[in-house]
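This is the structure I want to talk about, given as structure tokens.
In this view, the complex is presented without one of its protein chains, the others remaining in place.
Entry: chain A
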Amino acid sequence: MTAAINLHAIKAIYLFELARTWRTLFQSIAGPVISTSLYFIVFGAAIGSRFTAVEGVSYGAFLVPGLVMMSVLTESVSNASFGIYMPRYSGTIYEVLSAPISAFETVVGYVGAAATKSIILGTLILLTARLFVDFSIAHPFWMVAFLVLTSVTFSLLGFILGIWADGWEKLQIVPLLIVTPLAFLGGSFYSISMLPPFWQKVTLFNPVVYLVSGFRWSFYGTADVPVALSLAMTALFLVICLGVVWWIFRTGYKLKN
């Protein structure tokens, strides 16, 4: 008899997607790890030594949570969008559509795999950073919670993007024009209290600010915005993404004609 949940299908998609990462190991993991190391060398070691400590934390250490967040969210978007766009582009999506698998199971498989990659990546970057700077983690539980929440939320965003895009260009333009700028301006490199008051207000419209601030709080106990607000904003963003995904499957948007 047919089971209530198609666990085999979730597993099949999840492992299939992780296998894809394994095949493209360099791009998926090594690339971001290397570029983050370069940030540490340039900003942390070379330039950072001339900066004063930010909120009582050395500049190098201050950078760590922001850089991890930046990689995690850009990689989540690009991995997840690619993961679902590829079968749409090549046509192999027919198999998923014709399989006895629900929308929920499909999302768990694809988004779960993308988020897993991001969590692995974030952990690797943290380990790499440890080679360059000394840092501590004040609230490990919340650190993991923020890492997982961010990975899942931005993988969902990537999934939405991968379904919306109908060409390679669109697939790349959103990360390039929206995600990367927001990530760069999200307070990875500076505390927003260092900005003039006007720009401080503008920055509050950037969702990444809340993620970076909350994540940094889990390390050093200091934050740009209250941590409860960070958590609430992250959760809100997650709910919005879930809502859009639910709508996509309910209407068959771009999946079924």
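One rule holds in what follows: contacts are C-beta pairs under 8 Å (C-beta built on N, C-alpha and C of every residue); 3 or more make two chains touch, one makes a residue touch a chain; residues count from 1.
By definition in this document, contacts and distances are computed from a predicted model.
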item: Per UniProt, the name of the complex member that is left out, chosen from "M48 family metallopeptidase", "Protocatechuate 3,4-dioxygenase subunit beta", "Short-chain dehydrogenase" or "ABC-2 type transport system ATP-binding protein"; value: "ABC-2 type transport system ATP-binding protein"
item: For chain A, the residues touching the chain missing from this view; value: 2-3, 6-9, 11-13, 16, 19-20, 23, 87, 90-92, 94-102, 252, 256-257
